[in-house]
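For this depiction, one protein chain was excluded, whereas all remaining protein chains were kept in their positions.
== chain A ==
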């Protein structure tokens, strides 16, 4: 995570002046989706970059210490060592950006990572995830407990009741959605959000990060997300301290694509270690 955003006083006039031309944004989204990042080593390099931006996530009701443990170890070695080695990337510290779990599983994750000598951050979705419709007191308590257990990043579900009625809060990162909605991270919405980040940066000099989450499953989509960040905000936003991809199954597809780049063959799922 980059330097903290100290925030500014709420300026609703600024918010009310924002203009968004929907068709222009949709057109831009299509254009970004059509942007080719390149083939061969370009594709491999971009995919590895995507890996380093992943918040490797499990948010299931039946999460236990054992599957969280597997997730943590996968996060520390996201791509098979021999594959990295053949690209000469084995010693470049390729890990995911963080693991992301429910508050009750933070302690398990911290323990697993510590045992594996990893300093990978643990993120948690505290604050009444995914609806956010719990009282402020319990939400704050949830955050405190997750932090006590060792979480260093908290994905807060904002109080949408307050947002919709115009009472906003600041943050270091903004996230498209919880990933649990029927529509989650879409490119047009992301364009509007990252432009708000740019606006805030131009006005205050503070850089806010961006995290799309939900439904990002394919390697190709991860490339589009990176291209979107590069096009709209520039290369500086192409790193885990300003960009995260919230995903669970994405990594498996990326690893298969990398396998194909290295070997020229398509991998069966069992050939690559599971999370």
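One rule holds in what follows: contacts are C-beta pairs under 8 Å (C-beta built on N, C-alpha and C of every residue); 3 or more make two chains touch, one makes a residue touch a chain; residues count from 1.
The rule is simple: contacts and distances are computed from a predicted model.
The complex appears with one chain absent; UniProt names that chain "Aldehyde dehydrogenase family 16 member A1" among the candidates "Aldehyde dehydrogenase family 16 member A1", "Glutathione S-transferase", "CASP-like protein" or "TRAPP II complex". Screening A:19, A:137 or A:265 against the full complex identifies A:19 as the residue touching the chain left out.
Between the chain not shown and the residues A:37, A:116, A:145 or A:174, the one that touches is A:37. One chain of the complex is left out; on chain A, the residues touching it are 19-28, 31, 35-46, 48-49, 87-89, 92, 195, 198-199, 202, 226, 230, 233-235, 238.
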